[in-house]
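A protein chain is absent from this complex, but the other protein chains hold their places.
The first chain written gets the first letter, and so on, giving A, B and C; residue counts start at 1 in each chain.
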Amino acid sequence: MHKIPVGVLGASGYAGRELCALVAAHPRLELAFAAANERRGERLRVGARREIVFAAPDAVQLADAALVFAALPHGASAQWVARVRATGASVVDLSSDLRPGTRHSADGNGSSSDGSFDVSHLLTPVGEEGDELAPYGLTELAREQVAAARVVANPGCYATAVLLALLPLLRRGLVATGSTISVAAASGVTGAGFTPRPDLLFGEVAEDFRAYATGNAHRHMAEMRAVMAAFHADADLLFTPHLLPVTRGILATVTVELREPVADPASLWRADFDGEPFVEVAAEAPSLRDVVRRNVARIAAVPAAGMRRPTLTVFAAIDNLVKGAAGQALQNANLVLGLDEAMGLPA
Amino acid sequence: MHKIPVGVLGASGYAGRELCALVAAHPRLELAFAAANERRGERLRVGARREIVFAAPDAVQLADAALVFAALPHGASAQWVARVRATGASVVDLSSDLRPGTRHSADGNGSSSDGSFDVSHLLTPVGEEGDELAPYGLTELAREQVAAARVVANPGCYATAVLLALLPLLRRGLVATGSTISVAAASGVTGAGFTPRPDLLFGEVAEDFRAYATGNAHRHMAEMRAVMAAFHADADLLFTPHLLPVTRGILATVTVELREPVADPASLWRADFDGEPFVEVAAEAPSLRDVVRRNVARIAAVPAAGMRRPTLTVFAAIDNLVKGAAGQALQNANLVLGLDEAMGLPA
Amino acid sequence: MHKIPVGVLGASGYAGRELCALVAAHPRLELAFAAANERRGERLRVGARREIVFAAPDAVQLADAALVFAALPHGASAQWVARVRATGASVVDLSSDLRPGTRHSADGNGSSSDGSFDVSHLLTPVGEEGDELAPYGLTELAREQVAAARVVANPGCYATAVLLALLPLLRRGLVATGSTISVAAASGVTGAGFTPRPDLLFGEVAEDFRAYATGNAHRHMAEMRAVMAAFHADADLLFTPHLLPVTRGILATVTVELREPVADPASLWRADFDGEPFVEVAAEAPSLRDVVRRNVARIAAVPAAGMRRPTLTVFAAIDNLVKGAAGQALQNANLVLGLDEAMGLPA
Partner (left out) sequence: MHKIPVGVLGASGYAGRELCALVAAHPRLELAFAAANERRGERLRVGARREIVFAAPDAVQLADAALVFAALPHGASAQWVARVRATGASVVDLSSDLRPGTRHSADGNGSSSDGSFDVSHLLTPVGEEGDELAPYGLTELAREQVAAARVVANPGCYATAVLLALLPLLRRGLVATGSTISVAAASGVTGAGFTPRPDLLFGEVAEDFRAYATGNAHRHMAEMRAVMAAFHADADLLFTPHLLPVTRGILATVTVELREPVADPASLWRADFDGEPFVEVAAEAPSLRDVVRRNVARIAAVPAAGMRRPTLTVFAAIDNLVKGAAGQALQNANLVLGLDEAMGLPA
């Protein structure tokens, strides 16, 4: 059967390499190009006995691809999205450039907090003219918008974990009004990218653990708040990421106060994600090992004992490079291209 | 100069071994005995060229020691404390058996929440007759009680980190009434003891991260709540520990809402801990590497941006085996024995 | 298409679990039973959403399987092999019980050293009567014998790496007469099995590296020497294994003196392994990352500069649980069952 050509920009980073490997193993896609600026000319093994060579970004024919994954640095991506769109190809953008809350305001904590969903909070205009809108590609939230789009803003890795943890509560308006959702999340080092920073050397990361972007300063807060706003959730968010001495994986530990007691909290997650191919609802707190190298989020909601107000700790684990980046990007690309959403994805 | 003989019960565990090494390097203490049940007869190198042999617990002369460190399993320690006390020797008990909130109720969230401190919450009766009281040996909180005691309940490792993080707020009644203190903490595997459990094998822990004792079920909650109650803090506590793929170290990430805005929050910690030899107040979030193999807690308080109510994230890092166990136990032993509190401790 | 039922004995160990996962993903096999003694009743997730429950070994119907993988402790396996054979089912035995050199002498360093191969060195009688012979299932060496056998002795993990490294030299009689083949090999901790030994705890293995079974004492030496003897190689073997702080993978660094200079040494390996689906010949020394989770051996032969006699360092990397255990076992099972040798194996 004819294969659909797709390209990867930023192919030498961790997410880019993961994308190349996923595309190489995909039954209906083929790699039209894999571009990398600093590492052009270097080789990457994809699959058992196949190698690709990174092309210079300016040397690739964008028009060769029906869809392009842009795995470029934040800030550098938007212009490439525009260039790709000019060829008519679709784009899944893994940077934050087109995510909600980044380029337009999305802080609207509305008065109603009934879980009604206003998707307009999650559409970002593309390009100078802005006549095209990119949906926020948290697939389980925006499947229909993604399937209809030509440009998709792929969510941040932390945001994917936190939002899937919160979705059943947001949809039901169950987050207590005026409360604070407190999130401590931890990520493996590939989340920081394949950048030779001294603080990411093995000699610095091993046997260590530390918080960063403290004080609510992380880039992904904007998109998380945008989704909360889209659901009119009237709550604050306190998000603290940490750097783990592991290669892959994110665990988000989400503390959330409920508007009212819920008898069997886990049933909400089971109800919402029952048919989802890439969300697992577990009885016990998930661990990174449950999810690495898989395109899944594994979630458990645990009631906290000894609290005056009904409070849950919701745990969500993902592989930051798969469900948190390349896997979800491919999930969205499958939808954009009209393929089975699960095709070529390791569950 | 004459050296003071001290003994170690439970010497073969991680905390016990750390105690033996600290005692061996201490200028005024000497090891009278090191007892270990299952590992009796095994050798341990302490210092450069010296080895000790673990004795059977029933074979040691408890009376040989002026002070005994009990590093025994929870539940097994109380009876040994009584046996040691019968010889007249003092005890620092590293188990939870004599910690507040464990054997007597300490849940009294009082009406006043002005930071006034009621030490009676933190005294635990010792032995059958209970005519002796063991103070809770968080040294920076209870230095005077410890110095006057013959039995000290050494705090749990997590509790040490969390309570030192909270102390300046508790003392000033600054925790918001009715709020929830949300703590996500992570510990290296030595916190789980030197027990050959399958889930603690390298092959299971490496490249993993997971929460445990979820839903407010951890043993250390009782002592943390007892200290909160002693300060009449009217707040809930939600504590979630995680297992880190590192050998040593705890990082507690403590989210706390303030009763009122504080202009320069870090100044509270600096004020309270200025003269403390074993607490460091940092401008930036501490990491495990800052504290491993040192008897210090390193703390930073960071205001959270974008919150409706004044909220801090307070980070506290300790070495779970040093400030979280053996080091703090020696700090307390120094006080009980009338020595300089800092003697023999790696700062 | 009808699936062939296979069973796993010793299913809860690392190799056993890997076998269960491989069987679950195999297009032509299905799991008839998975037995584990100490962990009977526990659950194992195989694949995305499927769980199996370990049965008690005595409760399984051995006759339900057309082929049984025995992943049992050394010494315990032989009797189970006999029980399985009594039902008519085939067996791939992952223990050392049926490997050459273990139960019968195989030290015959013959006088001719021309690379001629005497397979009789590598056949082990099965059961009390010994009228059935188990070939040594280093697939790339004994493909035909395996395909014709009903019992196969699966090689040890280290032996797999070392022997594949040496095979082109052994076949050509190129190992220098009277020389010493010096092997330093290092394995991830899963090589030691899923056994809760204190020395395998994360707290003991992390940040460490050490040799073990020193002085030529490792169990796998017998089978390595047996293969050398089968080729009449007149050389000594010095083998030193080391324990790595990684989960999976073996790297064998093999120093070998040649009988005569070879112009392009790597060409020997390329010639021998050109059509092999599971051996990769590389220009540069392989690393564990090249092979983990794959059923391949990756090999590079590097001439040593500045030596009086022609000497090579041959590097071989495998995943100890895949090509070194479960993967090679499945490779052999495929042959025994008349299936494509590569079916269901991750290359």
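Convention: a contact is a pair of C-beta atoms (placed from the backbone, for glycine too) under 8 Å apart; a residue touches a chain by one contact, two chains touch by 3 or more.
What you see is a predicted model; the values in this text were computed from it and never measured.
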Query = Where the complex has a chain not shown, which of B:Glu207, B:Glu223 or B:Asp236 is the residue touching it?
reply = B:Glu207
Request  = Would you mind spotting which of C:Val246, C:Leu268, C:Val296 or C:Val336 touches the chain that isn't drawn?
outcome  = C:Val246
Touch criterion as defined above, residue of C:Gln61, C:Ser120 or C:Asn216 at the omitted chain = C:Asn216
Note = Missing-chain contact among C:Pro73, C:Gly173, C:Pro198 or C:Pro303 belongs to C:Pro303
Note = Only one of C:Asp97, C:Glu140, C:Glu257 or C:Glu341 touches the unshown chain, namely C:Glu257
Task = May I ask you to list the residues on subunit B that touch the chain which is not drawn?
result = 48-49, 206-207, 280, 294, 296, 347
Footprint left on subunit A by the chain that the document does not show = 14, 188-190, 194, 196-198, 200-207, 245-247
Note = For subunit C, residues touching the missing partner are 178, 180, 182, 184, 186, 188, 204, 206-212, 214-217, 221, 236-238, 240, 242, 244-249, 251, 253, 255, 257, 284-289, 292, 302-309, 311, 313, 315
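As a convention for this text, only the chains that are shown with their structure count from here on.
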Key: For subunit A paired with subunit C, centre-to-centre distance based on mean C-alpha positions, whole Å   = 40
Key: Overlap residues in subunit A, where contacts from two or more other chains coincide   = 206-207
